[in-house]
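Let me begin by presenting the structure, written as structure tokens, before commenting on it.
Just one protein chain is left out here, and the rest sit where they should.
Lettered A, B and C in written order, each chain numbered from 1.
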Amino acid sequence: MRILYFAWLRQKTGIAEETVSPPETVRDVAGLIAWLAVQSPGHADAFAQARQVRAAVNQEFARPGDPVAPGDEVAFFPPVTGG
Amino acid sequence: MRILYFAWLRQKTGIAEETVSPPETVRDVAGLIAWLAVQSPGHADAFAQARQVRAAVNQEFARPGDPVAPGDEVAFFPPVTGG
Amino acid sequence: MEPRIRVQEEPFDAAAEMAALSEGRTDVGGLASFIGLCRADDGLAALVLEHYPGMTERAIGRIVAEAVERWPLTGCTVIHRVGRIRPGEGIVLVLAASAHRAAALESCGFLIDWLKTRAPFWKREEFADGDDRWVEARDTDDAAAARWDAPRP
Partner (left out) sequence: MEPRIRVQEEPFDAAAEMAALSEGRTDVGGLASFIGLCRADDGLAALVLEHYPGMTERAIGRIVAEAVERWPLTGCTVIHRVGRIRPGEGIVLVLAASAHRAAALESCGFLIDWLKTRAPFWKREEFADGDDRWVEARDTDDAAAARWDAPRP
């Protein structure tokens, strides 16, 4: 599973992209966040403000209950501020 | 009193501008229209579709009951279609 | 903020007018524009726009003043052409600039809606076959203008 981080989530994790293999118990976005958040102090910091974290699965905005599976591209970022 | 005609009111009266001296009984826009309408067949034609005639007194949009007085500039025209 | 208002026969240069409201400035966050153009519907050969010199400038000035009172604008431009206009040419240009996008967009919409119903212009259509007719005012334009009658919430 390919994970991307943008904006301050990229800065806090210290990485723009990583490939991970979460256990089978990780089935949705919320579960993936819970698992990623304990991978390093940087990850913990990035996911600490849970309400400020948004996700996309395979380049579509996703909600905490949306499923994730091996092979997915999952991105985490703050609320968008373009325009 | 200076009278201006625009668009099809100008075409129907055959004049763009005229100076008139209506009797003292002509005190408002509606009274002026009634008096002008009998001045010539062209005037009658121009004012025949009363609901399609708009007026301005001294370059401000005016309603039938708005006063007119000697020295005023009064214009008649169809509903505006700019923009 | 000095509004730029012009009634003219010549075509306008939208790009130059937009630059005039934004170039060299760092207080403009949004620049909204609307250009009304002459379409060639039903074999139209030209539009001929007549206006009421004197009252026109006054009416546009009042509409712009209303916009300036309602929205915090950093710039505002209204150019309306008169005379003969060919299909594909611009008829009217409205620009509104503000620190914030909502003010720019809303005031731009307000300006064109009120211009269409409160400024003394009349359009005559000339057709390729020699026919011509005066354009009739449309209820939809009155409705669009009426949206702005009530004070904003």
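Simple rule for what comes next: contacts are C-beta pairs under 8 Å (C-beta built on N, C-alpha and C of every residue); 3 or more make two chains touch, one makes a residue touch a chain.
What you are looking at is a predicted structure, and each value in this text was computed from that prediction instead of being measured.
Under the touch definition stated at the start, the shown chains contacted by the missing one in the entire complex are A, C.
The missing chain, though absent from the display, is touched by one residue of C:3, C:30 or C:120; that residue is C:30.
In the complete complex, the residue from A:41, A:65 or A:78 that touches the missing chain is A:78.
Residue C:40 is the one among C:40, C:128 or C:146 that touches the chain missing from this view. The omitted chain makes contact with chain C at the following residues, 14-15, 18, 22-40, 87-88, 99, 101-102, 104-105, 108-109, 112, 140, 144. Mapped onto chain A, the interface with the missing chain covers residues 4, 6-8, 56, 59-61, 75, 77-83.
Definition applied: only the chains that are shown with their structure count from here on.
Inter-chain centre distance (chain A to chain B, centres taken as mean C-alpha positions): 72 Å.
Centroids of chain B and chain C (each the mean of its C-alpha atoms) stand 27 Å apart. Each chain gets one centre point, the mean of its Cα atoms, and the points for chain A and chain C are 48 Å apart.
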